[in-house]
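What you see is the complex with one protein chain gone and the rest in place.
A, B, C, D and E are the chain letters, set down in written order, and residue numbers restart from 1 in every chain.
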Amino acid sequence: MKKGIANYGVGENFQGFLLVKKVQKGIARNNNEFLTLTLGDKSGDIESKVWDNVEQALAYYPVESIVEVQGVITEFQGKKQLNSNFMRAVTEDEHVTVADLLQSAPVSGNDLLEKVYEVINTDIQNDKIKAITKDVVQKFEGDFKVYPAASKNHHAYVSGLAYHTVGMLRIAESFCSIYPELNKDLLFAGVILHDVGKIREYERIVNTEYSFEGKLLGHISMISEEIGMSAQSLGIIGEEVTLLQHLVLSHHGKLEWGSPVQPIIMEAEILHLIDMVDAKMDTLRTALRDVQPGSFTERLYSMGNRSFYKPSI
Amino acid sequence: MKKGIANYGVGENFQGFLLVKKVQKGIARNNNEFLTLTLGDKSGDIESKVWDNVEQALAYYPVESIVEVQGVITEFQGKKQLNSNFMRAVTEDEHVTVADLLQSAPVSGNDLLEKVYEVINTDIQNDKIKAITKDVVQKFEGDFKVYPAASKNHHAYVSGLAYHTVGMLRIAESFCSIYPELNKDLLFAGVILHDVGKIREYERIVNTEYSFEGKLLGHISMISEEIGMSAQSLGIIGEEVTLLQHLVLSHHGKLEWGSPVQPIIMEAEILHLIDMVDAKMDTLRTALRDVQPGSFTERLYSMGNRSFYKPSI
Amino acid sequence: MKKGIANYGVGENFQGFLLVKKVQKGIARNNNEFLTLTLGDKSGDIESKVWDNVEQALAYYPVESIVEVQGVITEFQGKKQLNSNFMRAVTEDEHVTVADLLQSAPVSGNDLLEKVYEVINTDIQNDKIKAITKDVVQKFEGDFKVYPAASKNHHAYVSGLAYHTVGMLRIAESFCSIYPELNKDLLFAGVILHDVGKIREYERIVNTEYSFEGKLLGHISMISEEIGMSAQSLGIIGEEVTLLQHLVLSHHGKLEWGSPVQPIIMEAEILHLIDMVDAKMDTLRTALRDVQPGSFTERLYSMGNRSFYKPSI
Amino acid sequence: MKKGIANYGVGENFQGFLLVKKVQKGIARNNNEFLTLTLGDKSGDIESKVWDNVEQALAYYPVESIVEVQGVITEFQGKKQLNSNFMRAVTEDEHVTVADLLQSAPVSGNDLLEKVYEVINTDIQNDKIKAITKDVVQKFEGDFKVYPAASKNHHAYVSGLAYHTVGMLRIAESFCSIYPELNKDLLFAGVILHDVGKIREYERIVNTEYSFEGKLLGHISMISEEIGMSAQSLGIIGEEVTLLQHLVLSHHGKLEWGSPVQPIIMEAEILHLIDMVDAKMDTLRTALRDVQPGSFTERLYSMGNRSFYKPSI
Amino acid sequence: MKKGIANYGVGENFQGFLLVKKVQKGIARNNNEFLTLTLGDKSGDIESKVWDNVEQALAYYPVESIVEVQGVITEFQGKKQLNSNFMRAVTEDEHVTVADLLQSAPVSGNDLLEKVYEVINTDIQNDKIKAITKDVVQKFEGDFKVYPAASKNHHAYVSGLAYHTVGMLRIAESFCSIYPELNKDLLFAGVILHDVGKIREYERIVNTEYSFEGKLLGHISMISEEIGMSAQSLGIIGEEVTLLQHLVLSHHGKLEWGSPVQPIIMEAEILHLIDMVDAKMDTLRTALRDVQPGSFTERLYSMGNRSFYKPSI
Partner (left out) sequence: MKKGIANYGVGENFQGFLLVKKVQKGIARNNNEFLTLTLGDKSGDIESKVWDNVEQALAYYPVESIVEVQGVITEFQGKKQLNSNFMRAVTEDEHVTVADLLQSAPVSGNDLLEKVYEVINTDIQNDKIKAITKDVVQKFEGDFKVYPAASKNHHAYVSGLAYHTVGMLRIAESFCSIYPELNKDLLFAGVILHDVGKIREYERIVNTEYSFEGKLLGHISMISEEIGMSAQSLGIIGEEVTLLQHLVLSHHGKLEWGSPVQPIIMEAEILHLIDMVDAKMDTLRTALRDVQPGSFTERLYSMGNRSFYKPSI
């Protein structure tokens, strides 16, 4: 496989396709305008300056467009830069897609969605729970396949949300067999629905930003309302609706972590723990991936600023 | 005015009407069953034991019924008791009502509701905000007139919710004149809607208990959903809906106080502060009412366990 | 199955075997001495007073002895009491054992220990880890089979420690298959060793009290030292020893929860989470066992004072 | 109105009067000394370097002097700079004053002071409270008219202290009419006195720094002592003195916010809340002033790092 | 030495002098009034009921009077009571004093005061510090000799304040020799003055209660003001005054522990630590005094609820 942009050292020449992830205008000491493009592929990001023909560049290289670049890696104030000699916009018929240039889950969004539907159709017995869960997933399935589960930290990549959901389903299945007291229908539906609100919380997939609704309401309230409205439109009433809403409302586990109520059914408590386990495991496996045995990771902000060790045994 | 039950001292004889607020069965050392009735009027509560004809008493004196009692006040383990010589169920045609025997707001529920409608009709200009606010209040107006604003602490009396709302409206009006930057429509609608969810959160008015929904979802999520559903049924879309939901979701001010999002519009921040001011003032005026100038109140749990002083100047 | 002592109501007659769990002397208003015995079986505990022949009773009914009692259930200050008409010490040849009268894990201690050895022998590949783990378990295996995992809260019953360990092993196995990055040897050994120090931390099985060492050193430091000493006596050196000590030292997850270091290997982080999951699940299944669907448990102190709901669906 | 220095973009030419707010010496790579002047007007601050005749510049442009400058706005390390071609000290007879170049309250200090005296003379009835309040205000009236209420965050501008005080008086008046239980004399005096200690806490008005006394004693202790000494010199004794001292000592509301005692009179509790309301409202209206409807402010440190939204309705 | 009241067991007969520390009226089940007297000597307190001649007893046995009692120790609801057969008021000419019946410091108040003056006169060199310190001590010397240092916890006995002060002076002397950087004058004056405000904070010595001023202002603000007023009356100005005030204001070490400013001179930081050391040591030596080697104390509330062990070596 071709080496990604993040793996190029200072002094090396790069030639290849990159995704335009951010575009910022600046003004140089000589009072001329210039652009700072953030370009990236699956391996990571790099900045590149455009000093000439700034207006033209703005038009040719919008965010989420793809460019072909040739240049050398340099360093400025301790950070690598791509000093480009050549840059051109890639056209659609060149068959390079955004998905080719963003980090993605190791399983395709379609496969993940299929697994989710399989669980809904096969494992969830209660008709009301099955109907509401399916209705909500169907409403969002287009985005559900591709959205990340977070803007940074865990599962922050294409299809991260679906991958996180399916990872949690596997834990849920194992817990249901270890603790037969658990109500499978509630736990599985809770896992599937718990983060669907993130689709309304984030603006888009590239360079994830919180949406207006995301900032003012939060994904937790939004998915609870989605469940309520789905039940209303399907004509479903009963304890099931309240229980599903409780599961999603309480899944952050504590008020100070953003849940307006604490879990007070067993399945809600365990849903919170499963979410925590899968989020932490994704963070750790990602952080440890490129670390040599016998070495430590960078400090991981989302893990309480700890630096983790990769055993050499 | 006749002296209330709470003002009778040990040794005094009481004769009058009391509301049955709680009924509990117990078993005496001699293995016989007995009842502990919690009886009350506007002044407070007292316990009374029924040692004989227990089954009959259970049938005659259900919760929320009214009794006429004659007896003497005694003390058992440091607590006053009403040692009744005579007790009988009061019939409807005797014109003693539950409202006569519960603490109530100093203004009638009808007057308070009228004031709320006046604000909606006169002061709120934005049509979408006006329509949603009116729709939600109308749906709950029967209970809105009589519910308390809390199960204990502040405004824990008949029509407390409406009284709290109208008190907050007066502060909101004054703030809008002091700080003209505030959006009146948003602030007034926020005040009116913020605690309507409590009607679904509490079981009933006498001896307030959390409802099933109240425990699993909380009043904050429920009123946000009510707003969303009202907007949907009225066909209203736009920023107004999100802003109204944000106002109610954030009105507890902090995540650890049960809001899933913090206030991020000026009106939401000030709504939270107005709520705090009116709640604290009601707690303090109630606690200080019966305290002599130059003396201290009991420790007030909801005020951080402080004991307040009533100046003698 | 015969009804346990905790299931008798006031007024019912009890006749059967009970374990003496605590014996306390008191002095009555008439200045005579009396005894308060705490008697129990698998279902729970009850107090019983001995008013006569106190010295004789002290000699006949020591803690951990078994008595046969006949009496009636009464209530004193809101608490049930066993008013005994007859009580006698049970002799060994009557084949009633302490284990018959204490709550126990649903699986026998021997079976649980066997499962632990099977994991050590079969699943742990690294020779140093296998040797140390086996050495420590062998040293404590007599007590390991019967000790509880806690003095109250979760797994507070005979063989609770071994049952908790085996429950955690099941989760660990499932996590190793979901997250293949995990080092099985470290995780399994961590699970097996993490709470062995509790054997030195508690005085004994009935009416668990902290030992002198338990209070001054805590089970976490003690098991870490046991691992260090085992390694020394086996002549084992290397990263494995430090990693095993890190796993047990960090398994409470946070400094404020009693771990002198936070987890900084992936297996230590997940060990902490598995411990938390199994402890919470045991607490919840125990609390929900006797609750009717559609009802709430008592407030559970170890679950942040929450009262849990048992769904009726 | 002429555009302020903060509104000039990179590349624009500036010509006008600026206040010298800070002067710092540095040493360039060529080992020559240079100066960094912080210059400002009502719109904000900008830095300007002086590379030549450093000693002369130090003498001509002291802190709090006014200069006339001509130059171009450039950018260095992401920050705007004023690259001056011409700079000269402005003489007194040019009628440009410090107040012309600093942000000020929208009402004049004299008008604000007058309002305060009006409240003292007209609204405060209790003679002891009236006398002490007037005495303390008179002692500090010169500074009271011009000082800011804080070194940053809320009311950090000329006459900010008096403007904050008068804003709080308006709220206090409205609360006294809504909650007639409040003692007007205590509340009004508390509002007027609560922050007077800030005059001793800050060094001066331009580029506010904490004074020696401010750092070692804090404004809360200092104003309490001022009240005590005023009472002593006026020969006033009685509960009023203690109550006034309590009001100022407790007005931060909590020990961790710097009050040595918590409020334990109703007026002290409400004084704290009024202070909080007016401080937050000033912070928010300032932050939102230059934000477009439909946009968010910067993160506001003093508002818990939240970024606020300005509704577009 | 005669055995104290607290050392009598249930069933034993007591005869001797006791101090009346509290008097409370109650009403018995038969509707008659009775009194609960709290009686004590140096060893501790016991309650005694007066069932007859209540009015007479109220007149004869006021708080702080001394009685001679004869009776038997009984137990009621787990608490020892003194069942008196005989009680009479002791007259002044019987030469039993309050001080004979209250716990006192092991050194006399006069000796302690002398030591304090010796330090002021001999060890403090700076004239301003010496003058202010002496002035404040002289103003309060009558109470300084006898007041406790706290209402419960550490040094809660007659002359506890002076004993605490002298204990801290001994530590301060030793620290000044170990850390010669410390300014002796400031540290010694800080130790002597730091708790003098408690004399105004507590109502009286027997059954210590907070005074009105104590509740509204706290001892920390009061002693700071005393220093300021002393300096004013002595015509002393200069950094010394501010430093002395800083020492007392900051001696609780943290805002949340009641200091309005944190220590920011070395002597203030060490003053806080010396205070903490002496308070904890007094608490521990008191708690451990009557504990057998090899045993644990009760849980000590002021030591974070820990139970301390007395080694048997």
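The rule we apply is simple: contacts are C-beta pairs under 8 Å (C-beta built on N, C-alpha and C of every residue); 3 or more make two chains touch, one makes a residue touch a chain.
Source: prediction; values computed, not measured.
The chain not shown here is in contact, across the full complex, with A, C, D, E.
Remark: the omitted chain is touched by one listed residue; of D:57, D:216 or D:243 this is D:216. Checked against the full complex, the one of E:39, E:162 or E:243 touching the unshown chain is E:243. Only one residue in the set E:23, E:58 or E:288 touches the chain that does not appear here, and it is E:288. Against the chain not displayed here, subunit E makes contact via residues 126, 167, 170-171, 174-175, 178-179, 181, 183, 185-186, 238-240, 243, 262-266, 269-270, 273, 276-277, 280-281, 284-285, 288, 296, 303-304, 306-313. Not every partner is drawn; the one left out touches subunit D at residues 26-29, 31, 212, 215-216. Contact between subunit A and the absent chain runs through residues 10-11, 74-76, 296, 309.
Methods note: only the chains that are shown with their structure count from here on.
Graph distance from subunit A to subunit E, where chains that touch are one step apart, equals 2. Interface of subunit B with subunit C: the two copies contact each other largely through different residue positions, with under half of all numbers used appearing on both sides. Subunit E is reached from subunit C by a rotation of 120°, derived from superposing Cα atoms (nearest 5). Distance from the subunit A centre to the subunit B centre is 44 Å, each centre being the mean of its Cα atoms. Along subunit C, residues 296, 309 each make contact with two or more other chains.
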